[in-house]
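Note that one protein chain is taken out, while the other chains of the complex remain in position.
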């Protein structure tokens, strides 16, 4: 339920206005160099702290409770906790019985019979602190194999980059306050976000991800296919409503003779597949697109209901991103890392030769 | 790996040209009326047998090996097997060392070191016999709660229905040889498929799914969200490259004030969310779109490589669907049923009141 | 529920008087030589067919439905089915509403609300056909690493071998009709069983298992410890009521200075631990004891109740082992093999060095 992964199990906990959020990463092999500074940097990336993200200020300082000894992983569960500091629960007192539109309030209430209404409780995007921490730890493992996951934003609302995917600029995105992949649209994207914010509204966004350094063989047939796992991971991020792999929807409009990637001279001549054939990585770059709906929390007056069945009008308080997809791109990145680390471990026992290499040499 | 689901575990086995394909469904509650005729009908739907699907002729007769007693489920694993009858493995003798373009041949070889080359072996769409059988059994459970899953085709290649989603005609689709949701496009869709077939090519397709009779509370936070599980299920179907829930990609282009579904007088005034809030069903219809790439097997000469590293030219034999998305719509339906049955069971222990109802009355 | 194992998933299905019993083994690495003859031999060992076991005559012919290609495993699920031939369901007509003493009838009825009463249905020891098949497949993998699991009987009722464990004679046991580990007691054990049978009674038994060729590192901390997994596997066998590892109960009577195994000159000077330290194999032989209660089915008149709440007297029919522990020793063997194969696969990703060996050489 709150655990993700098969061989590398990532479990998260914590509520938006509770004591802390955190995670336990179980199954990480022993002997991986643990880089606490990198972990903190990744959390800082997610933190935002500019006009394009939430005004909530958290130091988001990660504390590693276990699983690391003398700077190496021990093979035991790595628990990471981030204490909440800047929760302003009073913002929510007026809404404790009200279902905020497009939020989980309504469904949590009906499923559980009660709910922590402060900041959305468990359903808050604050939980993504845990995901990003988990992704960072996985990156430490992936680095050992030169697998690199990069993500950025290529669309905000109706604006969309016209660049060819190969031209997306991940270096630029790293420096951009909005992780923008197309420098020529940076200002337009920003204007669109600020415009929504100014009109007490929010706006959607589109995120592109590329993984380089992929090895062949990641993904298990049939219900742990790499694409299946990625879709699971990405669609489970708050506010995500669509996932495309490789050509995505466009593939459904093509003929086989156009879409088939030809293999010649030991190279694929194209990558319509996005790096996955039959659910297993073919060594080409992974190519993924993830689409975020606009942040549900907007500051206009909206109609809704309360838990007693009364119609109400509400004007939200609280502190929210005007475009949840911006920081969402950091979460996308983390989830892809979690998937790939899991695949790397699972694949280790795919055939007898692999096993013989391990045990005979041991 | 070959098991799907958390509380209701569906495991499939079998290869395209092996002895049989089948599945084991574990976790089905006892006391569900088991309808063998319905099971067979569902398999027949998938079977095709017209000019829009594969010429391979299989009776696809399901044999129930266990888990049913005097026409009721017993709570024990239901094993279903379908023996292969019409395998023509010789079609593949020339391709045993060749990687067919856009197929799993290349990746399976690199992952496992060897592969059953006959008809794609485990990677064949023939495995979907098992999925459809599993979906049919789940439907028997869902029926008890009046939950109904319907799927059909709304796009073939560049052609796409302009109907509003509410106008899609599931009754028509049931009778249509290509499960077409828009009667006005039935002939155009057919022509597009036959055209691709005639040019020794294949074509993609788009599938729409609606679930009526949904209850509130299906889906577990955070990594077993209903949307996450659906995306996992659908992206794991052969040839699927994109999944949208509710507004899907369109949501990323909207403002919050447009996309938020307002709840008033105990009803949602719109369903942009596709029936899911915070990963949990809100009682509205589930709305899903699934996109299939064109069948990789085309009968033109193509370039590729063999496992020894030589470039080769190949002209495929074998029997293949010109548009894998058509019969794919039946598989989509089955996978959604598997997800929902799992959610129904998982949700049973979501809160103490549920448990008290069971145990106090027992 | 009906699946066993973490990385190697074994799922069984089938009822005593249903169509078939069988299993699906998922996660077996590709490239393992598949020996059908060995599989059949193992099933034959379990079959019994002498006066010390059930008079039910089944050919128990295994049919491999998937996962094997040209005599090697493919990495895909291996489905094995054994059709039931000699079910005499009429024996049970009189008992369909009666709870047979010490059987699962009572609990199945209360849990599921209905039950397949024919021969115990799913709770029958006939299900162990599937376990033995699964164990045989695992042995094919373990053989590649020279790991050998041997089991036999060292006690029947009040009779118990006085031999030192090192003196147990597995060669003798292989030939013995009752898998007896102590040739000097073979006749006494047999007499005890026949005596019980003659008095329309049954008798318990004690089974010893030794695994040679163990590698270090099997078992995962903390809840997949090797001893934990073994206890889970063995206590789940029908009629088992106790499990000991190494010194077992005797360890609770010792002082630390007696029980600690000293490591010197790269060897352990004793093996009180039974080959497991901290839940992980230390390379010494695994040593296990498993204790079976007497077969619940006895042919004397017994008192009991029916499902309507009436007291009844019953005299069982059906065909039953007078000492279920005899053939149980074959099942013990199979379960230990399933555990060890799982551990071998799980351990492959325990540390970074293992992973580097695989991927750098690939």
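When the chains are written out, they are named A, B and C in that same order, and each has its own residue count from 1.
The rule is short, and it goes like this: a residue touches a chain if its C-beta (ideal position, glycine included) is under 8 Å from a C-beta of that chain, and two chains touch if they have at least 3 such contacts.
Because the structure is a prediction, the values reported are computed rather than measured.
Trainee: For the full complex, which residue in C:26, C:60, C:127 or C:285 touches the chain that was left out?
Mentor: C:127
Trainee: Looking at C:178, C:243 or C:358, which residue reaches the missing chain?
Mentor: C:243
Trainee: Identify the residue among B:194, B:215, B:262 or B:312 that touches the chain left out of the display.
Mentor: Selected residue, touching the omitted chain: B:215.
Trainee: If I consider the whole complex, including the chain that's not displayed, which of C:139, C:203 or C:330 touches that chain?
Mentor: C:203
Trainee: In the complete complex, which positions of subunit A touch the hidden chain?
Mentor: Touch set of subunit A with respect to the missing chain: 1-3, 9, 11-15, 18-22, 24, 26-27, 30-31, 63-67, 69, 72, 74-79, 81, 111-116, 121-122.
Trainee: Need a quick check: the contact residues on subunit C for the chain that isn't drawn.
Mentor: 1-4, 12, 99, 101-108, 110-113, 122-123, 127, 155, 157-158, 196, 201-206, 216-217, 219-225, 227-236, 238, 240-249, 251-266, 272-274, 276-283, 291-298, 300, 302-305, 309, 311, 325, 346-347, 350-353
Trainee: I need the residue numbers on subunit B that touch the omitted chain, in ascending order.
Mentor: Looking at subunit B, the ones touching the missing chain are residues 7, 27, 29-32, 75-76, 141, 144-145, 215, 217, 221, 344-346, 348-359, 361-362.
In this section, only the chains that are shown with their structure count from here on.
Trainee: Between subunit B and subunit C, what is the gap in Å from one C-alpha centre to the other?
Mentor: Chain centroid spacing, subunit B to subunit C, equals 38 Å.
Trainee: How many angstrom lie between the CA centroids of subunit A and subunit B, rounded to a whole number?
Mentor: 26
Trainee: Distance from the CA centroid of subunit A to that of subunit C, rounded to the nearest Å?
Mentor: Taking the mean C-alpha position of each chain, the two centres sit 44 Å apart.
Trainee: Residues of subunit C that touch two or more other chains: which are they?
Mentor: 27, 30-31, 75-76
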